[in-house]
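Every protein chain of the complex appears in place save one, which is left out.
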């Protein structure tokens, strides 16, 4: 026996759900989902309202774009509130880029910049044709050509320009490029050495890496400055710019070695075992199987190391090398451009320069990472 | 290789040039590095370099030949590039030449570098000879002190110290542009002199006993300076004593830190200091109000004041708290070079005293008024030759660079933006300290 219950009345239709798509739903979900959330939103909005308009007014609306001296940027002379003094940057741009590099020879650094863009683009564009050749260009041809162009070669009709005259962005790029060009191969060797099963080699590489990673770069630069000349025999002198370069290169190599070591560890051991089974020699295994995979994995790490290196080049200004920061500092106190907003303008310009470069590189590293991840997923 | 051992620089004469060559020692085992000096007359002598002392052994060891003694150490240095082509020094076909040229290099970069490092320092030549062979003078200057040494917007070096180097180049080469300037930071400057990186250091460097004994010599004082103070005009400070309990901005790495602490302590006063790594930060610190005074060499204060937003709002106190005689420094042990450095300045002083200027010197030389002028301009005596230069050396200096007064005025004095008063740097005839011994 069973009883059957039948519903006689229809269930009333439910109210439609609140919109799950569209801007209103997004705002509700992301900005006002709860009381605390709404409060956060209001606080952040207030903060932005407090900061952004004055910043925009300073950088753009009240900025002085033209003028021949600090006079144009003084509020009492201009008769209005004065923001950033871009006229100052405009006049000093040559100095900021080239330092005291002779005017007539400035096409040479320009050529180096062009070569750098070419080589860098070739290396970084993953689908570029003949990337092996690009690497050869960047690590082999480019440094030699850049040196000849910048330092001069009487045999080629290029007037010698002593390194004391180099300055500004030239020096910043020279230091960071030398750092990367030397540290990558050296870092790979050190990373391999640290994983070697020869105890002496392993110990030497480990000590080397840990030493440089344990001390601040500024002490390395001081050391290079005062101690390198001591260690060399008497009549060999070492160029003032070369000293910090040596320090930076050794320092960067240690960090690069750790990045590369991470990549080597990420290559499954089965890869080397399979290659060994195929009868490849150890050198061939390294060259054709392990390193290509490891390097591919560590490209983002290398780029990030390079960003760090690029930022760290500012430290050479402390040991008296006329890098971008240093020439900016000496341009900033030019009495002809004495105006209240000039220091802030100078720093804002430097911030834009470093940010554009570092942020661009960081985005690139992230792009590579995503692409690698996608590649892994497809396999 | 047969080595002639006939020392011939007796009685005050000196080798006109010296150079290093490779050659086997008499035992014939390995190459030894020898220094050979010849005189104008064509006699020559060979000596071993003094490895450890390293300063002009040509004079120390005159007449001594110690081929065997030097050979063991000398052999280590033959992996290094030699300054003169081997074929100039070694007879054709000698077995040594082949051996040295084809010496197999088996070891990797590390060993090569080690060999490079192992090579002991050798400075076998007089500095003048090195400078002449090189074709230009290498002069250490500051990284930028207005009025003393600073590159202008075209990258040309300008300043009192720079003109001193140009005067030396004029005396040696008759060309004030045959000089290369190396900007040196404070801490690095002395190593640069001692290691031979620069021939002369004209970098507003204070002459002190400790520096003089530290393997360096100093020429004549070309600027009498002292440590001074830059203060704000509206604080109405007239003397240093009033800075008791004040905060003072300094650049580190110089004697100013010690002088300041000494002086305040000696006068029973107290002060706070803030020290910065470079002059830009030091000036910013002072100007932004972090400090009440900026202290450095008085001569630099004039330049620093010009860099402030409103130079009229700052004054430089008259009082000095230290003696800072600036003199060019050179490597110890080369008396000839020391004479040249010293007398380059004295020539400029003598010229000012005798009224010789860049404009009138050519005309005066054609009709010299006094015996003194005749001697200065090299028309009488062999003073220049005895110095290792030509007799018209002082004339060259005056013609290309000018007398001391001209140089002073042009770079730091009335004719410049700095407007440093002549003060102690006036000629002795005008109550100053600049006193040039007579050229006779």
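Lettered A and B in written order, each chain numbered from 1.
Rule of thumb we're sticking to: a contact is a pair of C-beta atoms (placed from the backbone, for glycine too) under 8 Å apart; a residue touches a chain by one contact, two chains touch by 3 or more.
Rule of thumb we're sticking to: contacts and distances are computed from a predicted model.
Participant: Write down which listed name, "ABC transmembrane type-1 domain-containing protein", "Na+/H+ antiporter subunit G", "Glycine cleavage system H protein" or "NADH-quinone oxidoreductase subunit M", is the UniProt protein name of the chain that is not shown.
Facilitator: The chain we cannot see is, by its UniProt record, "ABC transmembrane type-1 domain-containing protein".
Participant: Considering the whole complex, which of B:190, B:302 or B:346 touches the chain not shown?
Facilitator: Residue touching the absent chain, from the options given: B:190.
Participant: Touching the absent chain in the whole complex: find that residue among B:275, B:357, B:372 or B:409.
Facilitator: That would be B:275, which touches the missing chain.
Participant: Give the residue, chosen from B:208, B:252 or B:409, that touches the chain omitted from the document.
Facilitator: Once the missing chain is taken into account, the touching residue is B:252.
Participant: In the complete assembly, which of A:113, A:137 or A:347 touches the absent chain?
Facilitator: A:347
Participant: Pick out the residues on subunit A that sit against the missing chain.
Facilitator: On the side of subunit A, residues 26, 30-31, 33-34, 37, 40-41, 44-45, 47-48, 192, 195-201, 204, 211, 213-219, 222-223, 226-227, 229-234, 272, 281-283, 285-286, 290, 307, 311-312, 314-315, 317-318, 325, 329, 343-344, 347, 350-351, 354-355, 358-359, 362 touch the unshown chain.
Participant: So which bits of subunit B touch the chain we can't see?
Facilitator: These residues of subunit B touch the chain that is not shown: 52-55, 107-108, 110-111, 113-118, 120-121, 186-187, 190-191, 194-195, 213-215, 244-247, 252-254, 257-258, 260-262, 265, 271-278, 281, 284-285, 288-290, 292.
Just so we're on the same page, only the chains that are shown with their structure count from here on.
Participant: Could you please state the distance in Å, as a whole number, between where the Cα atoms of subunit A are centred and where those of subunit B are centred?
Facilitator: For subunit A versus subunit B, the centre distance works out to 41 Å.
Participant: Show which residues of subunit A lie in contact with subunit B when the two form their complex.
Facilitator: It is residues 95, 100-103, 162, 164-165, 225-226, 229-237, 240, 317-320, 326, 329-330, 332-335, 338-339, 343 of subunit A that touch subunit B.
Participant: Over in the complex, which subunit B residues touch subunit A? Could you list them?
Facilitator: Subunit B residues touching subunit A: 54, 116-123, 143-144, 151, 153-155, 180-185, 187-188, 191-192, 195-197, 277-278, 280-281, 283-284, 306-311.
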